[in-house]
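One protein chain is absent from this view; the other protein chains keep their places.
Moving on, here comes chain A:
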Amino acid sequence: MKLFIKFDINTICSLFLKEKLEEENLNFSTLGFGEIELDENLDIEGLDNLKSKLAPFGFEVVENQKSVLVQKIKDAIIELVYMDDNNNFKSSVFLAEKLNHSYGYLSNVFSEVTYSSIENFIILQKIERAKQLMLVNEMSLTEIAFLLNYSSVAHLSTQFKNTTGITPSAFQRIIKKRRENLK
């Protein structure tokens, strides 16, 4: 029997983080966006200890202010891309309002830290979502193009090909054969 499981990464991460912090006997409140307010001030040793406890699970305490902002931009983009009725949002307006900075500023910081642009990251995330919808929800390209606000199927196909180097149908074929190989 084969089951496909859909999961929400945000929920998993929040729950897991909560568990780890409780294990360390730390009182805290979450502010969303991966921001956490600890009730006490940790000294360097305590902070290092916390970092080393979280590191094996892929959690990293972000210290640099610009990196923090980039992480917020990324989270907001993911939120936007995974919204099912985002028809009315222009991404630049959405980001500027959500993060209270001008889009120009956000765009500069993002490029400075990641060496890639916000636009590219949005396309990357949209294509990732398209992959997921294709494989998990078994949606057709027409349905996906509509859901992700592409003007046409051709536009989605072209962007998919430009981003990954392969066509959507080749992608589906490859993943399907990989799964058969694993059986």
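The rule we apply is simple: contacts are C-beta pairs under 8 Å (C-beta built on N, C-alpha and C of every residue); 3 or more make two chains touch, one makes a residue touch a chain; residues count from 1.
Note that in this section contacts and distances are computed from a predicted model.
Q: Which of "Na(+)-translocating NADH-quinone reductase subunit B", "Na(+)/H(+) antiporter subunit B", "Response regulator" or "ABC transporter ATP-binding protein" is the UniProt protein name of the chain not shown?
A: "Response regulator"
Q: Looking at the full complex, which residue from A:78, A:96, A:139 or A:153 touches the chain that isn't shown here?
A: For the chain that is not drawn, the touching residue is A:78.
Q: Among A:26, A:68, A:96 or A:124, single out the residue that touches the unshown chain.
A: Touching the chain that is not displayed is residue A:124.
Q: Considering the entire assembly, which residues of chain A contact the chain that has been omitted?
A: On the side of chain A, residues 9, 74, 78, 113-116, 121, 124-125, 128, 131-132, 135, 164-166, 170-171, 173-175, 177-178, 181 touch the unshown chain.
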